[in-house]
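This is the structure I want to talk about, given as structure tokens.
Removed: one protein chain of the complex. Kept in place: all other protein chains.
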Amino acid sequence: MKWTRQGKLVNGPIYGLMLVLLLVGSFVQMNQTYPFWRKNYMPKVTDLGQLTGEQLLFAFAGFREMIAGILWVRADSFFDNGDYDSILPIIRLVTYLDPKQIDVYATGMWHIAYNFTDQENRADRRNIPIAVAFGEEGARNNDYTYELFYETGWLWYHRIQDNFPMAVTWFEQAAERKDILPARHNLLSHAKLRAGDYKGALKTWYELLEEAEKEMERNKSQRSNYAQRDTVEGNLDNLLIRLTQRGYFARENGWYDQGNYDTKPPFDVKFSASVTVTESRVMLVEGTWNVFPVGTRVKMILRDADYPNAGAAGLDWEGGDANNFSAPVGLTYVQDELFVRNRRFRKSIDLSRDPTIYPFVKDKYILEFYYTPRVAPEHIKDKFGYNGEGMTDSNFLNTEIRENQRVIYWKTEVTRDQILRRGEFGMEGVIPVFKTPNYVAPRVRNPEDDLVTPGTRRVEG
Amino acid sequence: MSLAIETIDLVKTYKHRGGASNTVVDNLNLQVESGEIFGFLGPNGAGKTTTIKMLLGIIGQSSGVANVLGREAGDIEIHKRISYLPEKPYYYEYMSGLELVVFYASLFGIRDNDRCKELLRRVNLANDMNRPLSTYSKGMQQRVGLAQSLINNPELLFLDEPTGGLDPIAHIEIRDLILQFREEGKTVFISSHELSDVERICDRVAIINKGQLVAQGRLTDLLAGGRVEVTAEGVSDAVSQSLRHENRTVSFKDGRLILDAPDSDDLNGMIDALRNGGAQVVSIIPRRKRLEDLFIEAVAEDDTAKGRQRGRMTDGNSDGTVSTEVEEVKTGEGESS
Partner (left out) sequence: MNAVLSIARTTLGEAIRRRVLLVILLIALLLLVIAPGMNGLTARQSQTVLLSLILGVLQLSSAVIAIVLTVYMIPNEVERRTIYTILSKPVLRWQFLLGKYLGAVSALGLMIMLMTGTMIAVFAAFQGPNVETLASLARVAMMYFVQMCLLAAVAIFFSTFVQPVVNFFLSGGVYLVGTVFGSLFATIAESQQLPQAVRVAAQIVMLIVPNFGQYNVQNSVINSGAQIVGEGIYYTNLAVYGVVYISILLLGAMLVFDRREV
């Protein structure tokens, strides 16, 4: 066929040009735009199967934030009646659809960490690694703001209370973000102290004081600036006094041995404990703790002997998977706190109500008692010090399971039959009891009770 | 005289899926001389619009040659010197007549509003040039179409059914304009079904049917070959026998002889023969051929629908429809050369 027109496009070069352009476009996409978009704007689609068809279509038609918003609004009603089982999938879905919904992350991790357990005992800890992983995901997705770094740090600081250097790491990352509120810096210093880094804590207080004073100068009409300055100053003063009284500066200067400090001599807490399995899955925990002032909480843990990544009186709190919000099935991790009153603790723990939360399907279990003064109230730390310098126990002092800390620790093995009162333990009159060798059943009144009064002496040196 | 349009063995074949093909224009040989009004005639689907599209380069030919103003059809340089008025075009209705002409002028790079107004005045739209086209009557739309087609002062105009659907007055107006074009030395190529118009204004015509050229020539030549009817009384048998000849019919009615013969025959000889035989010549009526007869005659040979098309021929959409139906198959066909 003959058909020529002047100005007719010539094929070859145009195909070539199109190919070149396609390569350029692909290059821009693969190297520039797509990675950036994925990092900053993309919704996660892995589990969007939970959406209905229309919701999915809407979500992709540009309404995904709206769907996320509406779902979150719907979650409100579940909050009202405490239906946490229904909230979790919504939280997961909303944050997949819109990973920038900070509030949902913050609320979600809070609920997973604190509320997603049985109402009765609140002793299940299997969900905490999930909450941590979720917080990490949120922080990763929103690294422009301090909020989720701070919230994740809070979990380590307040909920886990077992690995304060992690709290410090997260609070430090929060502090790097410019939008952090001044008052929220303070927790970093507290966390450093609990992590055993009193020098770091002091340094932070000094820096915060300097910052607070500058801020006050900058804006004199802002009342909160004065409040922050005063808070920091008060905290710094207190810390200096306590460090002095508890002999930390003396220790550093090498005259601790000569001086008279609150932490001297170490006080024997005389720990003993007994656990009686009164019924299947019901335990009566009793024991002694020779400290009279209120504020002591002894930690008790009952877990599978082979619980994944578990260590002495704790586990790998970072091992969670935020993509799967359901707690590990078939595992048991009970952690409870025994409040000391009148130098005793006594608590009945009933784990029979919810076998999905406390399944007890494994054969062997570990029962642990653990105490560290790091989480103790200040008046107790006045005697025990930050690392347990002023604390001892003739039977259960342990200096190995926690680096640079003197803690109280006892552990024993338990079997499933004992907990469930089965087999030989199911027989009439056979009652499993686990107790420290020094445990003595309490009388009504013990005349040998000692009183411990925190020191208020002037400090020498 | 030079040729404004020349096609040599021009063919347009549409291939359909499955290998069938449809030849719309078949070995067409047209010669249009400069400065003449050329009529291009044919029944529905004869291939008239397809031919025009090929001449304009809007579609490509399957084979053969199409030259316009001495260059190959479709040459963009030629487009500056020609213009085209399609059949029943619908223009951008929101525009006013003036805006439309200004728009088409801009396609030539002409920015001359006065010239546009002048053209509209020329087609008698001086008072309506600022009204939107949607308020125009058919005749006005056709006239504004003519105005836009004159914007580049073309040497050659293609008018596809320029008087289609117009009332008699509008007919006359358009016809007069076309005649003016010839006086200005323009070549006008008209495809029309208004045979009477064509007869009145065209210098030459071509008739195509089913894509093939059936007649082409000067109108006077094509219309030559009329007949004459002689009526006489008192004709003897011998005389009437002597008049019988091929191409003549001799009949009697009410005792009168009616002789029907081609006007190329020797009329004087026939009358002499009658008079010498004692007959009385009553009347001699020449009957000239009309374009309509020519058209019917030309198309009749292979057209089974002969009787249907008497008088007004409506070309309608048939050409357009054919090309629309097969256009998907056609795509890409043009690239092989």
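Per-chain numbering from 1; labels A and B assigned in written order.
Definition applied: contacts are C-beta pairs under 8 Å (C-beta built on N, C-alpha and C of every residue); 3 or more make two chains touch, one makes a residue touch a chain.
As the structure is a prediction and not an experimental result, all values here were calculated from the model.
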item	value
Contact partner of the left-out chain, one of B:L3, B:I58 or B:A300	B:I58
Touching the absent chain when the full complex is considered, from B:I8, B:I76, B:A126 or B:V282	B:I76
Residue in contact with the excluded chain [from A:Y41, A:Y206, A:Y226 or A:W255]	A:Y41
Interface with the undisplayed chain - residues on chain A	7-9, 11, 14, 17-18, 21-22, 24-26, 28-30, 32-34, 36-38, 40-46, 58, 60-66, 68-70, 72-73, 76, 98, 100-103, 142, 144-145, 179
Residues of chain B in contact with the chain not shown	53, 56-60, 76-77, 79-80, 82-92, 94-95, 103-104, 106-109, 145, 148-149, 152, 158, 320, 323-324, 327-328, 330-335
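Convention: only the chains that are shown with their structure count from here on.
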item	value
Interchain centroid distance [CA atoms averaged], chain A/chain B, Å	94
